[in-house]
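Complex shown without one protein chain; remaining protein chains in place.
Each chain gets a letter, A and B, in the order it is written, and its residues are counted from 1.
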Amino acid sequence: MRNAIPRRARVVIAAGTVALAGVALSACTGGQPDTSASGGTTEISWWAYGPDVSVVDQYLAAFNEEHPDIKVNFKLISQDTYDAVLRPALASNSGPDVFTEDPGARFEQFQSYGTDLTPAFEDALGSDWSSQLAQIGVDAFTKDGKLMAAPVGGDFAGTIWINQDLFTEYGQTPPTTFDEWVDVCAAFRSHDVGCFVQGAQQTDFDQDMFQAIADTIEPGLYSEAVAGDAAWDDPQLVQAFQAWGDTFTNGIMQDGALGITQFPDANNEFLAGKYAMVMMGTWYMQNTRTDILTAGMTAAGNTGAPFVAVPIQFPAAVEGGTPGGLFGNSGGGLAVSAKSAHKEAATTFATWLATAPAGQQVVADLMVNTPSLKGITPDFAALGLVAPDVQQPKIEWMIDEASKVTETRKLVDPDLEQALGTALTTIAAGDASPAQAAATLQQTAESLRG
Amino acid sequence: MFDTRTRRGRWGLQLLVTVLVIPFAFPLVVMLQGSLVGQGLGNYAVVLSQPELPYFFRNSLIIAAATIVIVYALALLAAFGFSKLRVRGRELLFWMLLICLTLPEVVLLTPLFATTLQLGIYNTYWAVVLPLAALQIPFAVLLARAFLDGVPDDIVDAARIDGASSMQVFLYVIVPLTRPIAAAIVVLTLIGAWNDYLLPLVFLTDPQSQTITLLPQFFIGQFSYDTTKVLAASVVSALPIVVAYMLLQRYFERGLAAGALK
Partner (left out) sequence: MTSVHRGTAAAHARAGRSVRSLRPQGYLWVLPALIVSAGILYYSIGYTGYISTLDWDGSSPAPEPVGFDNFVTLFGDPVFWAALQHTVLFFVVTFALQTFLGLLLAALLHSNIRWRGLYRVLVFVPVVIAPAFMAPVFRQIFAADGALNWVLEHIGLGFLTHSWLADSATALPVVMLIAVWGSTGVNFILYSAALGQIDPQIVEAARMDGAGGVRVFWSILLPSVRGTTLALAILTAIGSLKTFDIPYLVTNAGPNHATEFLGTYIYTQSIPLAHVGYGAALSVMLLVIAVIMALVLNLRRERGEA
């Protein structure tokens, strides 16, 4: 068959095919929607690492009721590739109109690509706008007196969420001290039920737990160490490291904790009903809603009845310690790209989500973040909690506590964050004593400060 | 290859193969099990009802096809050159090509981004196809050259004595001869192109031009991770290549049976 077509003809055919393919490829940009105004509708792009698409749909539905002429195209990028994707995009002229950045290190890196939203906020809330919003959010995204990203909600950690049904079934009461915690876990184990699950592989959450431990020993000391005003090998912090390390040997931590992640592994284990306790923060409020809990349970393979999830204060790590409070940070803030071709529309959207009561109500109802706008509370009646009598007071308590909190959760320096994570996992693995790890950490911190 | 004349020999070999293959199948079984947890086949229903799905398949297909064509053509041409023709500094050039194999994709992102913008191909398929081809070519050249080195030069020389030009030798002698390895190259390039995640993510910005590798992302949120749907999505994304392999497998077996050299 090959010999039938003369060589020259075949070359021509080959070249023609390649040329055609080339034309097709360049013409085919995959149906890129025209992002310019057409018939009165402006389209803007929003890139973020969260929330889930289903949550975003709710945001956008509410947004479009007030602003039907702005269409938001959401692009979800996973956390671990977020920097890799966002950085070049922002450096170019084809980046997103709106992008989310978390407070701390990422904000420091990317805020220069945003625009000052203060005028828009003043328009929306008046000149005292900053007092109408949660302080932690405003502080997180203000740089040189300018608001460079819109705080949408807050994330607070420091609580432990328990499966109340399991506690009731085995006649246990939530622990208020570490000693009690050890006993509770021994009791659960004797019944072959998991006690506490942690994905120690993800150091972010180890950090939360350590901060909680330190706060029960000496409130505020952790933050001072982060800021460099206290040493990491301060005796009380070493105590905290000790308590942390002990959880891996006294039965609190589950076996193999270092080998699993918090999301998805530990989360799934808790939702599957295999463990009675997990360390999560305000973002777990959503699991008091029957619909969301059921979806989570199904995803974890649990076909049982929705269980009652309740937050408790973190147990005191030492004698005479105080059960822990909350610490937190703003959830991701929406920044408007300075290079955006649709700055107005983008600013409208970002501002709306952070300041409009309708927008903030959606945020509050979703119960993943605490609302940024003061005075907004979840519409409990409409949310369908699993056990409203038990859960509603707890959630109200959480939101109330969160609004008073000033202690932050995220570190600004990623290197310090990594060093802290290493210290924690080293202690957990038994490769270093708490005192050694603390000393190493202090050395690193000092060298990082230059 | 091994003795299968005695019944004991045959059973022994069968047992050996089965024992060896079980560990390969085990994680796959776990994966399938995981994808059926909870809603069972309902998970697949959810995954398959994603509206962007047909676009994802189309885009992955286009990118993979284009990459394969480029890689196959260029690699075979180059392997022929390296193996059967005179090229000054041949080994040096060959090694230069091989060094390209060592680059982790991540390193490419920043330089490529600037270049694609300048060339005006950002947000087109070319921005993904060309780097993918660039990454796959060295490996394909390596394979094809190793294969061609095993083909005695006499065949090429004989054809040339008969008056064939290089292009004719290439088209009528080399291409048919390399069918077994060609199938291998096609399959491996297909996999590399199909499974690529980073390049489409960075260089194709609209949801409608993204590839199938992004499908599981829809089920991964900031605080939720629907393992069952993610696994179902992985099965759905992987299925086309498994099918492609099964089809191509028969093709290169036929190539082998044709007895390349005798």
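Here, a contact is a pair of C-beta atoms (placed from the backbone, for glycine too) under 8 Å apart; a residue touches a chain by one contact, two chains touch by 3 or more.
Keep in mind it's a predicted model, so treat the numbers as computed, not measured.
Colleague: Out of B:Val46, B:Val69, B:Leu117 or B:Ile191, which touches the unshown chain?
Modeller: In the complete complex, the chain left out is touched by residue B:Ile191.
Colleague: For a quick check of understanding: of A:Asp123, A:Glu344 or A:Asp431, which residue touches the chain that isn't displayed?
Modeller: Of these options, the touching residue for the absent chain is A:Asp431.
Colleague: Since one chain isn't shown, list which residues of chain B touch it in the complete complex.
Modeller: 1-4, 10, 13-14, 16-17, 20-21, 23-28, 30-31, 34, 70, 73-75, 77-78, 80-82, 84-88, 90-91, 93, 95-104, 106-108, 110-112, 115, 130-131, 133-135, 137-139, 141-143, 146-147, 149-150, 152-154, 157, 160-161, 166, 170, 180-181, 183-184, 187-188, 191, 195, 197, 213, 216, 225, 227, 230-231, 233-234, 237-238, 241-242, 245-246, 249, 252, 255-257, 260-262
Colleague: Touching the absent chain: which residues on chain A qualify?
Modeller: Counting over the whole complex, chain A touches the hidden chain at residues 80, 83-84, 87, 90-91, 109-110, 112, 200-202, 254-261, 264-265, 414-415, 418, 422, 425-426, 428-429, 431.
The rule is short, and it goes like this: only the chains that are shown with their structure count from here on.
Colleague: Would you kindly tell me how far, in whole Å, the mean C-alpha position of chain B lies from that of chain A?
Modeller: A distance of 37 Å separates the two centres.
Colleague: For chain A, which residues are in contact with chain B within the complex?
Modeller: So the residues of chain A touching chain B come out as 2-3, 7, 10, 18, 21, 25-26, 28-33, 45, 49-53, 55, 73, 75-79, 81, 84-85, 87-89, 91-94, 263-264, 267-268, 283-284, 286, 295-296, 298-303, 368.
Colleague: Mind listing the chain B positions that touch chain A in their complex?
Modeller: The touching residues are 37-39, 55, 59, 62, 66, 69, 106, 109-110, 113-114, 117, 121-126, 129, 167-168, 171-172, 197-198, 201-202, 204-210, 217-218, 220-229.
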